[in-house]
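Missing here: one protein chain of the complex. Every other protein chain is in place.
The first chain written gets the first letter, and so on, giving A and B; residue counts start at 1 in each chain.
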Amino acid sequence: MSGGIHRGLYSRYARRYAPLVTMPTTATSPTAKHVGGTPTHALGDVTASDSTLRRFLHGLPGVDAVGLEARAASLGTRSIKTTAKAYAIDLAISMVDLTTLEGADTPGKVRALGAKAVHPDPTDRTTPTTAAVCVYPDMVATAKEAVAGSGVKVASVATAFPAGRAALDVKLADVRDAVAAGADEVDMVIDRGAFLAGNYMKVYDEIVAVKGTCGTKARLKVIFETGELSTYDNIRRASWLGMLAGADFIKTSTGKVAVNATPANTLLMLEAVRDFRAQTGVQVGVKPAGGIRTSKDAIKFLVLVNETAGADWLDNHWFRFGASSLLNDLLMQRQKLATGRYSGPDYVTVD
Amino acid sequence: MSEKTEKTGQRLPVFKTYKLYVGGKFPRSESGRVYEVTDSKDKWLANAPLSSRKDARDAVVAARKAFGGWSGATAYNRGQILYRVAEMLEGRKDQFVREVADAEGLSKSKAAAQVDAAIDRWVWYAGWTDKIAQVVGGGNPVAGPFFNLSTPEPTGVVVVLAPQKSSFLGLVSVIAPVIATGNTVIVAASEKSPLPALSLGEVLATSDVPGGVVNVLSGRTAEIATPLAAHQDVNAIDLAGADEVLAKELEIAAADNLKRVIRPQAVDYTETPGIERLTAFLETKTVWHPTGALGASGSSY
């Protein structure tokens, strides 16, 4: 269970010598196929009607909160040092959806963000790019320009983010705008009200409609706002609901409520994507978002991925961090590893 | 025998055939043996069954069979039944006073005091059935998101060697606490004075005590106790009626399946007992369950 050190070192050197570093991806793995807007997979019958869907979701194994949190905490005690830490930091950087979702966003702010995503550390060009920048739909075009040619994706929140309280056609228009502006990825919010009212089919139909609107151009991330779903049983049901409806990613939260990504709810979602692939052959990504601010936290999440879903998810095609301040901490830690000295906030860019 | 006939005058009394009490029935010893029981002045009182190891074995089977139902009965129900025993005894007090007086060489009033105390002891233990769990069990404040509760449960099948001298009050004092908590019992009656014990079987049979909960054997204590102390389906043994040498032998035999053992000790059975005999044959079970936060937004820890 040890002995992989050499391979780790090797890949680290390989990354160092790449001119513009992007972490490898496994984009060839199967994703949900759609026929006429409805996903097809082994569990197709589940969504035949409101009652079959409800029965399925309520038939999922329950979640014991204490046991789940204990497992997440236990994985949080993994000690990631030296070569493993270097690997994890670069991997984490490559998984960041560098995000700005403010009313005050301007083209200047978004351009700065884009530049940072492409060259996170101006002092060290071997630093990998982030996975994506994540902006509101009206900033997609600006963002696309900012990251052009870099391989960095542009993700856009949509569907009346963050509350999602709008009519379906408004939500779909939101999505269309984003996709038309060139968004590579769409981060939609589910209708938590409908979910909590037990109206699972409504939530499902909306995701299917959004997925249809994304078409083949954009990958769809489905945000549950786990803090509002409240229980782990709900989070598990929402995860399956989202995956059944064709989500390419399931995402914890908007970053706009009190409780966002936690190790426990992310662990739970990782179990869901793991089990979904086992049953359907379809691999779905996971994106914890909000509240992940330190390298230490990010590495804990990577341990969760590694020991729950497995190595197949250790790739920015399948795992992302929705974060903004996290990147600078990762960069400072990276500098520390390279130089042996602790870095400071003046040695990373403030955007 | 002729002497007895003379004393009772014109009518020839009907003698009682004393029998064992096993599994709610009144068998003779499978061995067909009896022994003479005499009073304190060596006057013949009756022939009592001289139990064999096979009688002991049968009693264990009966006690084990009864254990599930008796231990599973509500504590309230067990209390009702134990109180019923007291009621039944009250009605047959004269018989027990006579038997105790004969057995222990007591005056009628002293024997009556023993019987009264024995009846009151049933009442005392009847009241304990639904209280002992609260006294010796309870929740434990564990340092973590768990609720856990320790509750006493009966040990199982208990062998009791009844005190040799206190043939009735002593007997009641050692079997009532054992069954109050839901154990079933095989009691070896006082070797020399088994008649009150055998008569108690008749009372128990009419007191709603399910068959097999109490099984009464008479005979040589050592002969009965030796196979029982070694029996793998017996969970505990009270050595009250064993002498020092026998007690040691039995305790050694009891180690084969780690029976819980009460060693012989000096006891004044007229004193109100403590709860030691209740708790001696109780196991403590602690059941844990996670508690956790109401929702995923908090942490359980």
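Note that contacts are C-beta pairs under 8 Å (C-beta built on N, C-alpha and C of every residue); 3 or more make two chains touch, one makes a residue touch a chain.
Here is the rule we go by: contacts and distances are computed from a predicted model.
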Among "Tripartite tricarboxylate transporter substrate binding protein", "Aspartyl/glutamyl-tRNA(Asn/Gln) amidotransferase subunit B", "LemA family protein" or "Aldehyde dehydrogenase family protein", UniProt's protein name for the complex chain that is not shown is "Aldehyde dehydrogenase family protein"
May I ask which residue of A:F56, A:Y87 or A:F224 touches the chain that does not appear here? A:Y87
The one residue from B:G24, B:G69 or B:P290 touching the chain left out of view is B:P290
Full-complex contact with the absent chain, from A:D50, A:D177 or A:D312: A:D312
Missing-chain contact, candidates B:Q114, B:T129, B:S167 or B:N235, resolves to B:N235
Interface with the unshown chain - residue positions in subunit A: 1-5, 7-8, 11, 23-24, 26, 61-64, 66-68, 70-71, 77-85, 87-88, 91, 271, 278, 302-303, 306-307, 311-315, 318
Residue positions on subunit B contacting the omitted chain are 135-136, 140-144, 146, 148, 150, 155, 235, 244, 247-248, 251-252, 254-258, 260, 263, 274, 276, 283-290
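Here is the rule we go by: only the chains that are shown with their structure count from here on.
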Just how far, in Å, is the C-alpha centre of subunit B from the one of subunit A? 69
Within the complex, subunit B is touched by subunit A residues 64-67, 69-70, 73, 226-227, 229-232, 234-235, 258-259, 262, 264-265
Mind listing the subunit B positions that touch subunit A in their complex? 145-146, 290-297, 299-301
